[in-house]
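Next up is a structure, given as structure tokens.
One protein chain omitted, others in place.
This part shows subunit A:
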Amino acid sequence: MEDVVIAILRSGTPLVYVTLAGVIAQRAGVWHLGLEGLMITGACATIVGIVLTGSVVFALLVAVLICIAGSVLFWFVVEKLKANQIIAGLGLTGLGLGGTSLAIQSIFGSQAAISAPFGLPRLGAAFGAYGVLSVLVLVMPVVVFLCWVLLCRTRFGLRLAASGEHPFAARSVGVDPSAMRLAALVIGGALCALAGAELAAGSLQIFSQNMTAGRGFMGFAAVIFGAGHPLWATLAALFFAVVGALGIRAQLVFGDRVPHDLLLGLPYIATIFGVWLSARLRGGAKSATGGFGELRDS
């Protein structure tokens, strides 16, 4: 049992971080399809940073700063150059996936997986069997709680949501929706960096190409499933992690009797099911305005 819980926390924690980034963006009116790109950038920067400097703190700092820079670029393209959010987001994802490959090629001269001598600090013996988990797992519930407070219990959160749902209402009380989106994307960039760091250095201490394997998109699906609410979206992310862990379990139980690929695909199937279910239950996500932000300006 313990090992299942550990597996869920390991795969679920990066997913929760990236989902929170998506939730904040969604509430501010941005359909954030660049999550995948930011997440892998965070993963790459963390491992490369540890390898090159030998300092985890420094590596994390670099990862966070690079992801924030990527988010600012995304904001600039969407808000200032008025590009379509979906296209720009997919572009950011492409930039992250390709850019990280290019980075390790140019730094290490090969595209093979990079392993670091050590990863993020572990919880240690005091936590028994759970001691193998990284500190970011323990911090995760705190971050979720802080996000919830920020989004649902402060005026900042209300202004963020108004900027996404009804930009004109925000402008009417003197809030600049564009600035709110910048704030949302910067916070989201930092969270994506943590998601990538936990994925690459939380248990594996390895960076390899495309290692995020669609987790950014899964996080985005969790945003939709959770209707843009930080707590519901977190639960959705953990649900996907549970399905993934059960898939691995099922492999051990069924062996060759069930196709291996089908079981590996379970989280993705669950994602599609989840999005369909949320559409059925709620008639869609909390509205991000999808590039038509000012449409309601009469």
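To be clear about the criterion, a residue touches a chain if its C-beta (ideal position, glycine included) is under 8 Å from a C-beta of that chain, and two chains touch if they have at least 3 such contacts; residues count from 1.
In this text, contacts and distances are computed from a predicted model.
For the chain that does not appear here, its UniProt entry gives the protein name "ATP-binding cassette domain-containing protein", which is one of "Ferredoxin--NADP+ reductase", "1,2-phenylacetyl-CoA epoxidase subunit A", "ATP-binding cassette domain-containing protein" or "LAO/AO transport system kinase". Only one residue in the set A:Ala69, A:Ala129 or A:Val149 touches the chain that does not appear here, and it is A:Val149.
When the omitted chain is restored, the residue from A:Ala162, A:Ala195 or A:Ala222 that touches it is A:Ala162. Hidden from this view is one chain, which touches subunit A at 149, 153-155, 158-159, 161-162, 165-166, 168-169, 171-175, 283, 286-287, 296, 298.
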